[in-house]
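Take this structure, written in structure tokens, and hold onto it; I'll ask about it next.
Here the complex is missing a single protein chain, while all its other protein chains stay put.
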Amino acid sequence: MLTVRELAELVGGAVTGDGGVEIHQVAQASCVRSGEITYAISPVYVEMVRASAASAVFVHEKQDLKIPQILVPDPKIAAIQAAMRFGPEPSYAPGISPGAFVHPGAKVDPSASVLPGASVSRGATVGARTVLMSGVSVGENAVVGEDARIHPNVAIGERCAIGNRVILHPGVCIGADGFGFYPAGGTHQKIPQRGIVEVGDDVEIGANSCIDRATVGRTVIGDGTKIDNLVQVGHNCIIGKNCILVSQVGLAGSVRIGDGAILAARAGVADNLNIGAGSIVAGMSGVANDLPAGSRVGGLPAYHHMDWKRNLVHMKNLHRIVRHLEQLAKRVSEIEKTLLQKD
Amino acid sequence: MLTVRELAELVGGAVTGDGGVEIHQVAQASCVRSGEITYAISPVYVEMVRASAASAVFVHEKQDLKIPQILVPDPKIAAIQAAMRFGPEPSYAPGISPGAFVHPGAKVDPSASVLPGASVSRGATVGARTVLMSGVSVGENAVVGEDARIHPNVAIGERCAIGNRVILHPGVCIGADGFGFYPAGGTHQKIPQRGIVEVGDDVEIGANSCIDRATVGRTVIGDGTKIDNLVQVGHNCIIGKNCILVSQVGLAGSVRIGDGAILAARAGVADNLNIGAGSIVAGMSGVANDLPAGSRVGGLPAYHHMDWKRNLVHMKNLHRIVRHLEQLAKRVSEIEKTLLQKD
Partner (left out) sequence: MLTVRELAELVGGAVTGDGGVEIHQVAQASCVRSGEITYAISPVYVEMVRASAASAVFVHEKQDLKIPQILVPDPKIAAIQAAMRFGPEPSYAPGISPGAFVHPGAKVDPSASVLPGASVSRGATVGARTVLMSGVSVGENAVVGEDARIHPNVAIGERCAIGNRVILHPGVCIGADGFGFYPAGGTHQKIPQRGIVEVGDDVEIGANSCIDRATVGRTVIGDGTKIDNLVQVGHNCIIGKNCILVSQVGLAGSVRIGDGAILAARAGVADNLNIGAGSIVAGMSGVANDLPAGSRVGGLPAYHHMDWKRNLVHMKNLHRIVRHLEQLAKRVSEIEKTLLQKD
């Protein structure tokens, strides 16, 4: 619980109205409740705040509202600062908890935290200040760097390597076998998948996403790349640095993605393609060809995004286009009839 | 093992044929085996039953079949009643199992069951009769209500709140960080995600679905809403009551969905949109605009479902439409030539 005045101090803002009002949480305008502070960054937000039970609000400049206001240069950043105060990241005592399973042949830095139910296999290494939460499984000879936060029930397969300051959200699977089979008399025989996954520094991977191990060699997630939830990365993909893969994206095997590329939600890429650096693939699109650096594409198969956007409008009007065509055909028939009669 | 007669008593039906036949399981007509009872709700089903090894069948009225029949008002409901008898829900003794990890600062109701390998963190609360199965992780200060059933390997993040009678299937992730970054010199800097998820009463969420925590404030799943497997709900979404989100649906951030809306399989919604109450979005569609209450839409971007359905037919015929257009163009050229000659 903080007063509006204390919150204003926290974020470096100025109070208008009653600075003594007590605030216990921050929330977005669409669901803010009494006792909470919210933020407004546009007239639409101001109206939502007016209609809400908010007890205070962060604003850029004074608004015509009856509740106390905290004036700040960036109301959303102030709200985030407040949120960090009301709900700080949990911290974990260093050491191996009772109920954690660390193989005697594993090396866990004494400053790392291994929570109950986490498991570290023979030969694995866990770096300084890294946290392995409950249910995390680190396979044989896998390496987890420093300052990583590995959330519950993440599975890191044998020999895979995770960089420093990596965040893996719950249920992430690093290093399951790639999907590779060869046909044999109507059955599918497994091609051994004995490569690894290498996750660079400062990577974040969302909940329940899957990065398959390479058949041979490595599947690579470059430094600084951010991957959302429920994303599939096939075996032997090489993803560059500082890429963005939004939720439900799927990459088939051996896709190479250049630095800084952005794949919007549920974009898919067929196997063995090159996506040039800085490319942007629209959501729900399917890439079926190599893309040069800086491409902007959409559609299935994906092509230049401006053509695609124009076509989306035409597709929506397709029934009108067809009617137009039919009417034109009638007019042409009429003309043909007229000309015949004239002969 | 029950006789046909005993099964008929169980479901309140009437036997025709040998009531002494012994039945050990119930199965659908497409895979029923000897010793099992099945059900038929249409002539197609009756034919499947005739071709099967089923030992008995639930029917609405007597059919020309050689096996014993149980006549009931609703054969599928009778089959479900039988299934509940042959395979009841497991029950769990109250208490904290050996091998469960409950922080001394957590409050677990004595009637709750915490199974081996489940973990309850400092400050968390678990309500009466709730079951936490193996590998479940309840974060710091999280709250799980009464009569909830939390299946294996579910992760509930710190401070998140789960209502009463909630069912979370295996691998569900509540409260992973939302996907939020700001650009800084070619890198993506993390925007702290310090809000929570609030899951209302009577909600069911399918296996491996992900509900991200809000940046600030809350992501809300309203009372009675049912979510299928592998669904993605982004940060700060506000989903109303009694909604249906079918498998593989994806919601970007800050989507608001009104009560009773239905999103069919793999529908997607772009960020910050409002889906009005009672709207129905067709499967595999992508919503890119606000929808008023009661909308029925399909397509990418989604628009009125009747127009969309007509257009689907036209798209399938597009090669014919193009040929029609080319033929028409030839006829027009012919006409133009004729007119020129006449001049």
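Brief remarks follow.
Letters A and B mark the chains as written, and numbering starts fresh at 1 in each.
Definition applied: contacts are C-beta pairs under 8 Å (C-beta built on N, C-alpha and C of every residue); 3 or more make two chains touch, one makes a residue touch a chain.
All figures in this text were calculated on a predicted structure; none of them were measured in a lab.
In the complete complex, the hidden chain is touched by one of A:144, A:238 or A:275, namely A:238. Of A:153, A:225, A:242 or A:295, it is A:153 that touches the chain left out of the display.
Checked against the full complex, the one of B:13, B:68 or B:117 touching the unshown chain is B:117. Here the missing chain is touched by one residue of B:170, B:195 or B:268, and it is B:170. For subunit A, the residues touching the absent chain in the complete assembly are 99, 101, 117, 119, 121, 135, 137, 139-140, 153, 155, 157-159, 171, 173, 176-177, 179, 181, 186-188, 190-192, 194-196, 208, 210, 212, 214-218, 220, 230, 232, 234, 236, 238, 248, 250, 252, 254, 256, 268, 270, 286, 299-301, 303, 307, 310-311, 314-315, 321, 324-325, 328, 331-332, 335, 338-339.
What subunit B contributes to its contact with the hidden chain is residues 25-28, 30-32, 36, 38-39, 79-80, 82-84, 86-90, 97-99, 115-117, 133-135, 151-153, 167, 169-171, 202, 204, 206-208, 224, 226, 228-230, 242, 244, 246-248, 260, 265-266, 283-284, 312, 315-316, 318-319, 321-322, 325, 328-329, 332, 335-336, 339.
We take it that only the chains that are shown with their structure count from here on.
One inter-chain figure worth recording: subunit A and subunit B are separated by 22 Å, centre to centre, where each centre is the mean of the chain's CA atoms.
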